[in-house]
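Let me begin by handing over the structure; questions about it come next.
The complex is shown incomplete by one protein chain, all other protein chains being positioned as in the whole.
Chains: A, B, C, D and E, in written order; residue numbering restarts at 1 for each.
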Amino acid sequence: MFLHVQRMLNEIAPDEPDPAAANALQEGLGGQFGEMRTMMQYLFQSFNFRGPTGKPFRDLLYGIGTEEIGHVELIASTIAQLVDGSPRYQGNPSNLDEPGAGGATPLNIALSGGNIHHWLVGAQGALPVDAQGDPWTGKYVYDSGNLPLNLLYNLMLESTGRLQKCRLYEMTDNKTARSTIAYLIVRDQAHENSYAKALECLGVEWNKLLPIPKTNAEQFPEVKQLTDQGLQSKQYTFSLDQLSEAGRIIQGTSPSKDGTSMSMEQAPEGIPFPGIAVERPEEFGPGLDPDLMELVQATAEMEMQAESAPPQWGPANA
Amino acid sequence: MFLHVQRMLNEIAPDEPDPAAANALQEGLGGQFGEMRTMMQYLFQSFNFRGPTGKPFRDLLYGIGTEEIGHVELIASTIAQLVDGSPRYQGNPSNLDEPGAGGATPLNIALSGGNIHHWLVGAQGALPVDAQGDPWTGKYVYDSGNLPLNLLYNLMLESTGRLQKCRLYEMTDNKTARSTIAYLIVRDQAHENSYAKALECLGVEWNKLLPIPKTNAEQFPEVKQLTDQGLQSKQYTFSLDQLSEAGRIIQGTSPSKDGTSMSMEQAPEGIPFPGIAVERPEEFGPGLDPDLMELVQATAEMEMQAESAPPQWGPANA
Amino acid sequence: MFLHVQRMLNEIAPDEPDPAAANALQEGLGGQFGEMRTMMQYLFQSFNFRGPTGKPFRDLLYGIGTEEIGHVELIASTIAQLVDGSPRYQGNPSNLDEPGAGGATPLNIALSGGNIHHWLVGAQGALPVDAQGDPWTGKYVYDSGNLPLNLLYNLMLESTGRLQKCRLYEMTDNKTARSTIAYLIVRDQAHENSYAKALECLGVEWNKLLPIPKTNAEQFPEVKQLTDQGLQSKQYTFSLDQLSEAGRIIQGTSPSKDGTSMSMEQAPEGIPFPGIAVERPEEFGPGLDPDLMELVQATAEMEMQAESAPPQWGPANA
Amino acid sequence: MFLHVQRMLNEIAPDEPDPAAANALQEGLGGQFGEMRTMMQYLFQSFNFRGPTGKPFRDLLYGIGTEEIGHVELIASTIAQLVDGSPRYQGNPSNLDEPGAGGATPLNIALSGGNIHHWLVGAQGALPVDAQGDPWTGKYVYDSGNLPLNLLYNLMLESTGRLQKCRLYEMTDNKTARSTIAYLIVRDQAHENSYAKALECLGVEWNKLLPIPKTNAEQFPEVKQLTDQGLQSKQYTFSLDQLSEAGRIIQGTSPSKDGTSMSMEQAPEGIPFPGIAVERPEEFGPGLDPDLMELVQATAEMEMQAESAPPQWGPANA
Amino acid sequence: MFLHVQRMLNEIAPDEPDPAAANALQEGLGGQFGEMRTMMQYLFQSFNFRGPTGKPFRDLLYGIGTEEIGHVELIASTIAQLVDGSPRYQGNPSNLDEPGAGGATPLNIALSGGNIHHWLVGAQGALPVDAQGDPWTGKYVYDSGNLPLNLLYNLMLESTGRLQKCRLYEMTDNKTARSTIAYLIVRDQAHENSYAKALECLGVEWNKLLPIPKTNAEQFPEVKQLTDQGLQSKQYTFSLDQLSEAGRIIQGTSPSKDGTSMSMEQAPEGIPFPGIAVERPEEFGPGLDPDLMELVQATAEMEMQAESAPPQWGPANA
Partner (left out) sequence: MFLHVQRMLNEIAPDEPDPAAANALQEGLGGQFGEMRTMMQYLFQSFNFRGPTGKPFRDLLYGIGTEEIGHVELIASTIAQLVDGSPRYQGNPSNLDEPGAGGATPLNIALSGGNIHHWLVGAQGALPVDAQGDPWTGKYVYDSGNLPLNLLYNLMLESTGRLQKCRLYEMTDNKTARSTIAYLIVRDQAHENSYAKALECLGVEWNKLLPIPKTNAEQFPEVKQLTDQGLQSKQYTFSLDQLSEAGRIIQGTSPSKDGTSMSMEQAPEGIPFPGIAVERPEEFGPGLDPDLMELVQATAEMEMQAESAPPQWGPANA
């Protein structure tokens, strides 16, 4: 069972709308080596886990898989923020046939690059596709049922994800994009370290190979800020009860040989949710005319039952 | 940010392995109207939500979306349980060329129906595909950015999901399968009611139409047991903090006109996780030979750092 | 602009339900060389036609393309008839949990072969997929914009379609299936002849090659009955106005050298529509409970405005 | 059985070639909510229709499905017109290596945006793909076999189609594109009204919700011209015989509450076909060299047999 | 540039037709971890290779990639042999409507399992699809451009391929199938060893992990016969000139620690091609009627020009 808090794993920096950067970031969301894939792959490996003595390995997979759902939330929200407002339409909402700034039609931007679906199918939001517009597919999920193979694949998967994110970093200097890219670079390295550690438990000695890729990502200032905090060597259980045993694996020196030690915590603090995005009349989104808005308002004024709910969840409360 | 507890949303009843039922259930997991789709659709609609006054609607989407992750966990675990042990191989693990019961080769069952990938690509576990073996695709996710359209689509989606699950119920009487099918039938109806309620807030009067489909599912005993508890009229926030406003929508009489009232709670109690599945040597899963097993054992005996973690998560603890 | 009459291009013979035959026939509907493909390919070649002097060629494409819509109707209706009633469920519609004949659950048949979607996603009807369950895709449509290449491709396409249908004929002796297979074999040959004739107009001499494949399909009695009527040498314009010039191409001896002459007519007579399929409670289809049925009945009793519509359409009436 | 007339459902306004607009319009042709999908969905729902008392509903589906074939023809022809001539190559047809206007190679335009397949795979014509170049797929077709669900889905489908077309309208002011977009906006609304009416027959009261989306499309002049004629409240049977009973459903006040009444007619008058597109030597289309052209000419001069065909089709003639 | 000899890499043992085994083997041909994938992946990594000092690594990739083309030939030929003759039709070739053995229609077998396309689309031959009938896709090919990552992926790929083939071995005891499965198990291990060796060159120490999976495949007699010959420790250049430097990598003790040493040779001897498959009239394959056969015969009797070609190819001859 999964639960949610209205907190984001990392802060999304403010900057100008940038649909080209948004489109590139789609690879990190819905691409073959993106967050939807790592999330689904680790969750399926958790659901199908076999071998009772391997519980610490299953709990590790569950922990990283749960973190990845939050990564999907983070990168999708980043993409939405990058596309939102990109048409820069300032015209009269009640007369959309009137050209906007520059004399262009309100959604003219959609014709000139990136993914036209960002404006045509969605309403300036994220899509479950990659940077070429190809939809995410279940074919990406790898679960051979063989633990060493799964761990080897997961290590390769995180490394490739990090490689692509380092390339993404070099494609754009938009601050919104880079704040999330940098965070995911460091977390991918943390996951690479975790899987490498699990393979060390099975007898591999990495010597000079790790980390792969050798990007010296500390040269990227946003990355350096996070590695200085040792975020690449922390793993989280994201587990509300006391049952995760993943900490048995995640300890000792980092396989990346950067002088840090691996450690396990429950969850990061995160930051409060950003505000909800404004209306975009040129998208007919959310599409509430005055009549409907009045009905929504009536709902918002009702007494909220949930307010008397218990402050925290836990098996003890059940 | 999402968190996890090692509890299952509903109990998976014990019964014999049944790969044909497992394969049919794949539609409910990875099919066009299955749990992976509802999960992703509601999460994307949450991430991309637009219109600050509509917060109760966004929080409703977040709540149902989070529940659906748990549905994915429930149905995937059910499928894994149904496939696990299906070859009924009792031969000598160290001589897999020796025929098993009936003189058949150890994995002969894979050639005769269902999805051969259950034994060939996976190791008697769930796959992110539908009952025809087609992989889940991001093309399924609908998020038009227009709130009334999204709600209408979601209502149709839950109704179709329930229609398919009622058909699944009639395809098999395996108790493992039916326990999960029945639970999902009732929860789909709860979600249908929730979206119908949200549309009522926008002015629709359903009269005689709901519920769609009119399956009289109470004729199915496992379903009746749950509807007698009113589970079709409860919605959960699955929210750890006090911030969900979905309760402003989910109240009053049920749009399905079954005499119940809608209500909102934080989360169900769930049941403890079942044990981890045993080894299957004919699949080389998990594939730990004595040498590797010894290394795993060494890990399991280490001191677990996480044991001193705080008992519950909450922003107050941060 | 297209119009419709409630007449079927050929009679669908009655026989027992046969879902295995139905599934095989899906190749002829939604397969790479099936009717949806020929329909879409010829229509796109018509819409995109280039070269004013080639009007007879365009009109030929339009004529065959329009016929293919009727083929889609014919084969889809045949498949629906073959699947309909296949569960042979005679149980109590108001208690679907009660086993039917043989003690099996009402939809148990869905687990044992063919395409499970025939009962799970659809309600014992046709699907836009092939015999392996793969959905039809726009990638199948070939329109190079080069007329000789298009004609060569179309000839190959019809020949392959006929080859597959001859194989289908040998897979089943169900009369429902064979009546439609035989009709489509002969019409595919007619289209092969038409495209071969068009290529003769561009200078090819076929000599001994045609027809491809050389199936001696007259050995199949249902086919012989139709070739005896010369149906393999007739082409139709399916054009309501006087504007088709395809007759300039379709004349003279058949390229298949069977002693017949090609001829062009407006449209075949067809046969009246069969009755509408009955309810299937085990599918919740159409899913009208007594309340809804009453509402439908009320509609059926209203005065029908359309009854005073003009008996026939034509530009002269406009 | 289907028939054809060489008349277009609406006039395609002349304007400059505009491949970016053409590419955007592909969504309306081959996209998930485009005309190929509505056509196939309604036709499959018609072929598989179940429940004899529901004949007016089946006939409604047949009527709209047949209209959609004409929509496919209209929008494909519009796209072809928008792409045709876009390279603006004026060079010597017999020396294609000689640069054209601006010193660019003849097909240089293909490298700079939109869908390169418009020039490389096709010859400046329409493709069965969406605005991202993804091919149409049979997976789009929804037919649950449950009538209320089908109607609800169809209503949502038409509404989403209209939403996307309103966004398309705002992307371009090319008159060719807008003439077809405006027509389809109004017809989508007519279909939305028709399905909403059918659901009203099953007891839903729409109150303030319809139309969805609330685009106030009358602000678009081309749309206003058509709604002033009440085109959003007319439905057609497109039926040549007297057998359609859809008129029993389509009557009374419009569910969109715009003050109009719904009415049913046989078919619109349409307009004569535009001329056939000219040759494009840079595409080798149609690719008839002088030798082949002579052979085509010979065909065109033959006596056309079809000229003595009966002027109109009808069961009475049969 | 690639060349061919009419020799098969390993002997395909004779046995009865077995379409179920054939279908399972399709995973090894067209599946995500099959031979078409390894072939394409290594060839693309070769074509795109970057870094002049890494030539031995590129030459290793070229060598394995070229071997994989031969694996595609071997397994496709094995599948064709397993399907060929499966209908066991002994009826009159000139009267295919006459039932064959058991009173069944000639191709009745196609309706009962495996992949119907083996008889309907192909003519009892191999298809470029996996065991679920899904077509091979270019999405499978992994080439990150980062050498360590590519090597890690390739090691995982070969290991997964071997895991699946060990499972295939346990699914069937058909000798035709097992002869090819056993050979590919051993060659996959050879490739795993080669990539592990290449990673050792980059500093990894495998200790207890390899081989993955630990299948003790020597328990399979056909495998033992080949490992006794040390085939799991040999690599081939398949290079006709003296330019491959892969031997610099492939030497020393095997990373699988089975006591063997790695060695590099040019190419195995192989065995002469089997005879060409006989005609199957029930498939209309090859479809030469007496007239066409006579024309083919005339060709076969012509003087063959190629006979005076030089006996061997080599740059020296050029």
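Criterion: a contact is a pair of C-beta atoms (placed from the backbone, for glycine too) under 8 Å apart; a residue touches a chain by one contact, two chains touch by 3 or more.
In this text the structure is predicted, and so the values were computed from the model without any measurement.
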item	value
Touch criterion as defined above, residue of D:L43, D:I64, D:L107 or D:L184 at the omitted chain	D:L107
Sole residue of A:L9, A:L61 or A:L163 that reaches the chain not shown, by the stated touch rule	A:L163
Touch list for chain D against the chain that is not drawn	94-97, 105-108, 110-113, 115-117, 119-121, 133-134, 282-284, 287, 289, 291-292, 295
Hidden partner interface residues of chain A, rising order	20-21, 23-24, 27, 31-32, 113, 131-134, 163-164, 166-173, 208-209, 212-216, 219-221
In chain C, positions touching the absent partner	32, 137, 139, 144, 146, 148-149, 152-153, 155-156, 159-160, 163, 199, 202-209, 212-213
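Throughout what follows, only the chains that are shown with their structure count from here on.
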item	value
Matching chain pair for A-B (criterion: over half of the contact pairs shared, by residue number), options C-D, B-C or A-E	C-D
Centroid distance [mean C-alpha coordinates] between chain D and chain A, Å	40
Intercentroid distance (Cα basis), chain C paired with chain A, Å	48
Cα-centroid distance, chain C relative to chain D, in whole angstrom	22
Junction residues of chain C, two or more chains touched	113, 121, 133-134, 283-284, 287, 291-292, 295
